[in-house]
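One chain of protein is taken out of this complex; the other chains stay put.
For chain A:
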Amino acid sequence: MMSIRLKLTIWLTSLVLISSLVSLIYMESMLRQAFHDSIIDRLHEDISEVELVTHLNNGEISIQTQELSGFYKPAYSGRYYQLNAGELELRSRSLWDQHLDVAKLEAGETRVWQAKGPKKHDIQLLSLGIPYDNGVATLTVAQDLSIGRKVFREVYGSKLLGNLAMLIAMIVGIFIILHSSFKPIAGVKQALAKLRQGEASSLDIEQMPAEIKPLAETYNGLLEYTSVQIQRSRNNLGNLSHGLKTPLAVMRQQVEVLGLKDPETAQVLEQQLQQIHNMIERKLATARATGDMLPAAQMVVPRDIDALRNTLCKVYHYKQVQVKYDIAPQITRLPMHREDGMELLGNLLDNAFKWTESQVLLRIWRQQQQLMLTVEDDGPGVAEADLHKLTRRGKRLDEEVAGHGLGLSIVKDIAEQYQLEIAFDRSPALGGLRIMLTHTSSNA
């Protein structure tokens, strides 16, 4: 879907553009009309002025030019008059050698029109039919339009410039207003990113605009609810398994005692107990792996890995093991619950510690959109023929390849919960077993 901001930008900008355009066109025609009207009015005044000084009686036809305005004197001054009475034609001096084509009118009739005048300029003309002795004379006044038009263009042009400046200002304004009113949205985005990266455990409601606040509140509520639910089911599962393990420990004690008297029965019972125990460990690890969780509960690298390494060094105190990390600096978190991550990596590293001579290498890096994690050791490794057995799905590893038992089964179970792909091969660097986990993250 198109973003609201883009939509608003497009709509507002086009609205402003269209309204400006319409108002400009309307303005132009209004102005033009007004200009035209003012010229016609002016011509009406001119014609009455000329008519006043025109004498058409008793066979004498004359115009008292000295009574008229000086505009009619200079040649091509732009204001003209012409009187046609029968064969006689009287012209203003300003017409000079030019003459206006005038149609004959009836008495009292007026005509308004435009034509080409002296110097090929457009002129506005007004004619009036004036009755005299034995006919009708036609008095015509004219005005050159070019000067007025020039003025009009200048006026209209400066108005246009002004409008254009306004338009640009408005569009810039729209961008600025939209940008600043959508700033809180960017804030929400940042808050969500923080949440995802685990820097916050809920959205900061105080910073939210009123429109988004209810959404954020609902989101926070939901977040809290799921995290409480997840924690509750984690605790319940933990309690269940811990509750089962102490009776199991008692049973194993009894079985060990029984083994002194009846070794065969004891062995059968021991195997069953071992199966129950393995089942509990595996199911506990997977059932608790909830997949989605509060980011703040995610595994932090390398802090949590340091803790694991220190613990493993204590567990394997009789070995001198060097653990090297190669963790891409931009990776500070693994997208899994800390407890699951600890269980996964704990078992991976435990397996490496078990088999290593002295060196274990842990690498975490991002390749395209994939998060990659490898654990390598310099132990004897696994024979080529057995490698594919490790990879096989749904098989119990402890039945398949001796020595890589319950721990790797748990690793596989957790990996499956988190949709991690797991692969086994020979470590090119250290020569022992290399276990490779690949996470194709959708929101990397």
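A few comments on the model shown:
The rule is simple: contacts are C-beta pairs under 8 Å (C-beta built on N, C-alpha and C of every residue); 3 or more make two chains touch, one makes a residue touch a chain; residues count from 1.
The criterion applied here is as follows: contacts and distances are computed from a predicted model.
For the chain of the complex excluded from view, the name given in UniProt is "Response regulator transcription factor" [choices: "Dimethylamine monooxygenase subunit DmmA family protein", "Methionyl-tRNA formyltransferase", "Phosphate transport system permease protein PstA" or "Response regulator transcription factor"].
Residue in contact with the omitted chain (choice from A:78, A:148 or A:346): A:346.
If you put the hidden chain back, the residue from A:66, A:134, A:180 or A:246 that touches it is A:246.
Screening A:88, A:268 or A:307 for touch with the missing chain picks out A:307.
Checked against the full complex, the one of A:18, A:193, A:315 or A:423 touching the unshown chain is A:315. One chain of the complex is left out; on chain A, the residues touching it are 238, 241-246, 248-254, 256-257, 273, 277, 281, 284-285, 307-308, 310-311, 314-315, 317-318, 338-339, 342-343, 345-347, 350.
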